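One protein chain is absent from this view; the other protein chains keep their places.
The letters A and B name the chains in turn, as written, and every chain counts its residues from 1.
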Amino acid sequence: MTRRAFFVRTAVLAPVVLAAPALLRAQNSSTVNMNGDFYIPVRPAPKPNATAQLDDDAIQALERTLACPCPCTLDVYTCRTTDVLCTNSPAIHRDVVRMVEGGYTGDEIVSQLMDVYGQRILALPRKEGFNLVGWFFPFVAIGTGGLAIAYLLRTWRNNAVAAAALATTSGVRSIGVQATDEEMERLNAALRDDSR
Amino acid sequence: MILVGELSLWVAILMAAWTTTVSWAGGYQRRSDLVFSGERAMYATFAFTTVASIGLWYAIFTHDFSLKFVSSYSSRNLPSVYLFSSFWAGQAGSMLFWTLILAGYGALAVFFNRHRLRAMMPWVTGTMGLVTLFFLLTTAFGANPFERLDWVPADGRGMNPQLQNPGMAIHPPMLYFGYVATAVPFAFAIGALITRQLDGEWLAAVRRWSLLSWFFLTIGIVLGMWWAYVELGWSGYWAWDAVENSSLLPWLSGTAFLHSIMIQEKRGMLKKWNVTLVVLTFLLSILGTFITRSGVIESVHAFARSNVGPWFLWFLIISTILTAVLVSTRLKDMEAKAELESMVSREAAFLYNNLVLVGIAFTTLWGTLFPILSEWVQGEKITVGPPFFNSVNTPLGLLLLALTGIGPLIAWRRASSANLKRQFLAPSIVGVLAVVVLLALGMRHFYALVFYGLAAFVATTITMEFVKGIGARRRMYQENLATAGVRLVVRNRRRYGGYVVHFGVVVMFAAFAGSYFKKDYAEVDLKTGDTFTATDPWGDTWTFTSEGMNSFETLNRRVTAISLVATYNGKPMGRMLAEKRQHFDSNKAETFEPSTEVAIMEMARQDVYVFFSGLRDADTAVLTFNFNPLVIWVWIGGFIMAFGGVIVMWPQAERRERGYVAELSPQHDGALVGAGV
Partner (left out) sequence: MFESASLPLILGTLLALGALSYVLLPLLNTAEETQAAVSRSAAKGVAQQANVVKEDGMAVAALREIEFDRATGKLSDKDYDELKVKYTKLALLELREQDDASYVRSAAQEGAAANEDPVEAAVRAVQARRPKCGTCGPRPESDSVYCSGCGSYLPGACGSCGATVKLPGARFCDSCGGALAAA
């Protein structure tokens, strides 16, 4: 096996070998059920002398950053206003409203929900820890690809320059072609004729 | 008939196994009798898969509810269009449907190429046979549509109401036609790699099939968007759902291939990359199938939970490994003399176009699989929602749009900077002008401004390409305007068909940017006679007056409809009907949860989209009003793209010999010698 062949094999096989167990495990543990109950009550005690910190618009904005735990992949607001089947998003909405009435701020509500559901309640992973890999790896990969292409283009260009230099300095013109009139006539006819 | 169908499935398995065995053995030992037998076995596989499918359709139309599949996905009162489409409404049937298309493609590929590509075809046939065998086995053992129940229900459960939509009747077949067609270039790639023939006719065959796959995927994806928009009720057409993403992946890599193959045709370079893309496109379509059917990632497409997941995963892993090994042993055969006249050339633009397309595919796959990776690494499941894909893919999409405009301006092989300036001047001015006008009109959204600036830039480029092309033809061939216009396209369908596709992309991107200005009014309570007043994103005033609700029964459902009278700046716009539907079976027993049918008023500038969420009390409806700017242009853009695809694919009508190749034959040889000396 050549070095390149080895490199290609490693490059392709490594991710496959690494990803396979994760996929297999996910495959075994997954339970997708659209009508299933993913809702977990989040009902902290109201603060003393509670006044609502958020108005309706703010609640709406907050709910747009929460992922509905049902498999709809929508945010809580969109899900509860449109998906007639999902019982999870209205339930979460009630919890949110109850917490707002209990005097909780937006950040506090989110952290209460995260204590119960974990990070998956957020529609967007926070830019911290391992999640940073998720956010920035694509850009790193594409940037690397861009540099690789620039390098490749330069190599090709250099190949052409080297070939041209060789042709002029060595005195051997490898494509010094002589053509008969008949051949030139045929070539020109081919170029004139465009009914390709 | 049903039993014949069931038996045919098993015979088809034997036939597919035979196809692979004898074709590969025949290719390896160079034994033509084996190869002929393999060809026939491929046809027979198709024939028996067809009989099996007819058997299933027969069971559906005769309402044989002893079949689990039939009773799960159809019912006696289902309209016959949907009876036909219930074939692919569930896992088992859609697997069989997929296999049917695959076997059909295999038979077609063998039929059209068996004489011409004789050295390669045994390997191609064998590979098609093997992929078909895999799908047949998965169908028979993982999700068999002929599986019987111990008892016979009086009626079936019926079809999910959300699938009872004309878009849904044709969206899956279109997607399948596209997905499955990626298998053919893959089989050709395997054949070419084994026989070390990666040029000439191989290239043409692979290009044709890739284009076919691209065409169907495009239609399938756009139809899927349309279905999601009119049926799901959340007034959007793309949610970066895992299943949507997995249909996008092979489309992206296939699009990249259709661009980079031009470099191989014109320069003989990039052979390794092209083979990689062909293989990648196929593997991505298998990965997409795995994601869709295994339930590994949460999705609205609740095919969910079945035992075909591991089958696909193993198939994916094994075929990736085998292909990688095969490619790595053939690297030497794909070496090419790689030279480039200039770093600034169409070739370079194409490489970057490929980078962006594959980059978007990678990002999308990354985001789709990241929750699994996260669970594996940090032990916690996270959600990667639509905002992630939007924020990462939007800049990439804009880059792609920019390249769509830049590419055609740069000549193949070489571009000098003075020339480039001249080329870029007009489109850039138009682009900047568009931004200035929009700013003056009050648009402040950054991305939207970039979208429309680039859209204007690209549209100008494309227009210039046509105008200059026609001008050049008129000068070069002394043609009149009409002739030059027609011939420009007809004589170079691939280039100008491609520009038409690009124009469709521009229209679609402009429509996407419209969603930045979407406006919605949720949970509006409306009593009979009440009027709701709203301002749309253009600043115009709408009123909607409820005429009250009425209930009626039709076909297989009970409908509660609310009728609204709309006015637009005081001008009457007619009635809008939003419905809630409760489906029932033939005994009037309710089936499924209630579903809704949105009311949509389509206009060029925006869609008015009314969703009937529910009833507050007998007389009060709860409605959501959405104003979705420019949505109609998404469908129009999709149509233009498909139309461009047809132009590119249209078979060449004229058959003629190239003028410059003298037809030399042994008889003529003497005469030519005489003339030459």
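In this section, a contact is a pair of C-beta atoms (placed from the backbone, for glycine too) under 8 Å apart; a residue touches a chain by one contact, two chains touch by 3 or more.
These figures come from a predicted structure and were not determined experimentally.
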| item | value |
| --- | --- |
| Among the chains presented, those that the missing one touches | A, B |
| Hidden-chain contact residue, picked from the options B:155, B:265 or B:593 | B:265 |
| Sole contact to the chain not displayed, among B:148, B:414, B:519 or B:605 | B:414 |
| Listed residues B:114, B:171, B:293 or B:502, member touching the removed chain | B:114 |
| Absent-chain interface as seen on chain B, which is shown | 1-4, 7-8, 11, 15, 18, 32-34, 36-37, 40-41, 44, 47-48, 51, 114-116, 118, 201, 204, 265-268, 341, 409-416, 418-419, 422-423, 465, 468-469, 471-472, 475-476, 652, 654-658, 660-666, 669, 672-673, 675-677 |
| Residues of chain A (touch criterion as defined above) contacting the omitted chain | 170, 172-180, 183, 186-187, 190-191, 194, 196 |
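Heads up, the rule we're going with is that only the chains that are shown with their structure count from here on.
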| item | value |
| --- | --- |
| Whole-Å gap between the CA centroids of chain A and chain B | 19 |
| Chain A-facing residues of chain B, complex | 232-236, 239-242, 269, 294-300, 302, 304-305, 309-310, 313, 317, 320-321, 324-325, 327-329, 331-332, 337-343, 348, 351-352, 355-356, 358-359, 362-363, 366-367, 369-378, 380-388, 392, 396, 476-477, 487, 491-492, 522-523, 580, 593-596, 611, 613-614, 624, 654, 656, 658-660, 662, 676 |
| Residues on chain A engaged by chain B in the complex (per definition of touch) | 1-2, 4-6, 8-9, 12-13, 16, 19-27, 30-35, 60, 67, 71-75, 77-79, 81-85, 118-125, 129-131, 134-135, 137-139, 141-142, 145-146, 149, 152-157, 159-160, 163, 180, 186-187, 189-190, 193-196 |
